[in-house]
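Sharing a structure below in structure tokens format, with a few things to ask.
One protein chain is absent from this view; the other protein chains keep their places.
Labels run A and B following the written order; every chain starts at residue 1.
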Amino acid sequence: MKLLEIIDLSKSFGGLNAVDQVSMELIRGEILGLIGPNGAGKTTLFNLITGFIRPNKGRIKFRGEDITGLKANEVAAKGIVRTFQASNTLFQQRMVWENVLIASHLKYRSGLLRTFINTPSIGAEENNIKNQALELIDSIGLSTVQNEYAVNLPHGYQRLLGVCLALAANPTILLLDEPVTGLTPEETSAFMNYIVKLRDNGLTILLVEHNMKAVMNTCDRIVVLNYGKKIAEGSPDLISKNEDVIKAYLGVDINVA
Amino acid sequence: MPVAQIIFNALLLTMLYALVSSGLTLVLGIARIVNFAHGALYMLGAYVAYYVFQEAGLPFPLALALSVLSVGLFGILIDKLLFRRLAGQFFAAVIVSLGLVFFVEGGGALIFSEQERSIAPFVSGNVDIFGATLSVERIIVIFAGAFVMLALFWFINHTKQGAAMRAVAQDSEAATLQGVNFNYTSALAMGIGAGLAGFAGALLAPVFGVVDPYMGQTIMFKAILVITVGGFGSVPGAFTAALIIGFVESFGFWYVEHWVTAMLFGLVIIVLLIRPRGILGKEYIMRH
Partner (left out) sequence: MQRKLTFIIFCLILLVLGPLLSNQPYWMHVVIICIYSSILAMSWLLILKIGHLSLAHAAFMGVGGIASALIVTKAGISFWLALPLSGLITAIIALILGFPLLRVKGIYFLIITFAFNELFVIIIRNWKFLGGYVGLIGVPRPNAIGAIDFSSKVHYYYLILFLAAVTVITLYRIYTSRIGRIFTSIGEDEDLARSIGIDVIRYKLIAFSIGCFFAGITGSFLVHYLNFAGAELFTTWQSLYIQIYAIVGGMVSVIGGPIVGAFSLILLTEFLDIPIKAQPLVYAAILILIIFFLRNGLISLPQRILAWRLRLLRLLERNIKHETA
């Protein structure tokens, strides 16, 4: 089932076509990899899908519903949640559990006035969501550091926390923006295993990544961008043999181990 | 009032705003600080001119030179002592620059007393052109202003230091990699910017005839207007905007008086909402 459809999406900055009539789809339950050389338009496409920037042309459909032009927080509310490239995109001055609690924003049903007056139901809801947050922290493996300030976490844990925050927002689709940059090989494979586990539990995942090994080993399908256009699409095997892809990456070692 | 007179006034205002705003925008683009105390530097220049020219009776060009030097040095001092230490902390730097307004103007009020002082013109005489009576003094000021602006353009575009400044304004990291000394260039920018403000203050003091410790405030508002419309960090933009605003104000004043300033502020607010980077500015990259 096509969860996400991207139809002829285009975005230009000044004279530069960052994303040029890209069409692709995301199928429910798959892990889709989005790759391409630097400047290919991956980040722009990412930002377009998640509502952080508006396209010039084209449409984005989620579950058949047109979500083109929705604001970032509306896209998140629909169920499409992203992580950020910079690992320190966290609420640095707060502890891990606070971070996750804030990220659980979409789970709250209570209105502002009730929250301000602090009716009894507010306290109950807060406890409920707090417990859910702690469970999430536990399942992702961050419970040992749950009282640490985000700014003090080592790099690997920060990346995990970033994913944890996105998960707290109850996503149907999880978009990961270069999530393993800066991680050791061990950390990387542990992380990618966790991603596969998330998928097996029902999440659909779109992954932008430079680490080819991780991409080839984990993704079901891959879409390749270059100069804003889609130049190839298919299974990892197909992509690694695709001439256009190899040409685009000329000089870069596509090591499929 | 004959049109020639209004145009003449407009040119005078243009020069004034161009001088002050160029300094402000230079500092913004290179040292990356919005120096709210820039207007206060203008005031200091005016007072130096007052004491040297009016009180001590020394020749006016000397007063000009001393203003530029003293205010320029003061600018470098502020930069070294305060702004360099807050490099990268944009928010703190803004707070400090706002505090400086209080400090310099308050200090001025204390030292110079709040009472306004008058200055005699540095040259007397009028000239009749196109039916308008223009004072020789103001003509000289316009030309002096234009000359300094040209010198500034030349400096930025044709000297090594100017090239360094342009490099830093565009990408300070890349510039540092090329061997440009960021701290030195910033201090230089601050010094020149402050010097320009001081020069403007001194030059225009005899023209306006009075100085008071708070005279920097009005000019500060206008300078912010100008750099916003012209684009943060762009000296040519500042000049263009100064031209526009000088003429709008001069013609506007003649027809609508007080409401001119209101109009101008309205203009700024609109510009900021529609095209925040102004006419010639690049998207201002804020360092947090």
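In this text, contacts are C-beta pairs under 8 Å (C-beta built on N, C-alpha and C of every residue); 3 or more make two chains touch, one makes a residue touch a chain.
Here the structure is a predicted model, which means the values were calculated and not measured.
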Out of A:V96, A:L153, A:A169 or A:L183, the sole contact with the unshown chain comes from A:A169
Could you tell me which of B:L100, B:I119 or B:V211 touches the chain that is not displayed?
B:L100
Note that chain B touches the chain not displayed via residues 34, 82, 85-86, 90-92, 94-96, 98-103, 105-107, 109-110, 114, 221, 224-225, 228, 258-259, 261-262, 265-266, 268-269, 272-273, 276, 284, 286
Hey, which chain A residues sit against the chain that's not shown?
50, 52, 71-74, 76-77, 81-84, 89-93, 98, 101-103, 105-106, 108, 112, 115-116, 118, 122, 126, 165-166, 168-169
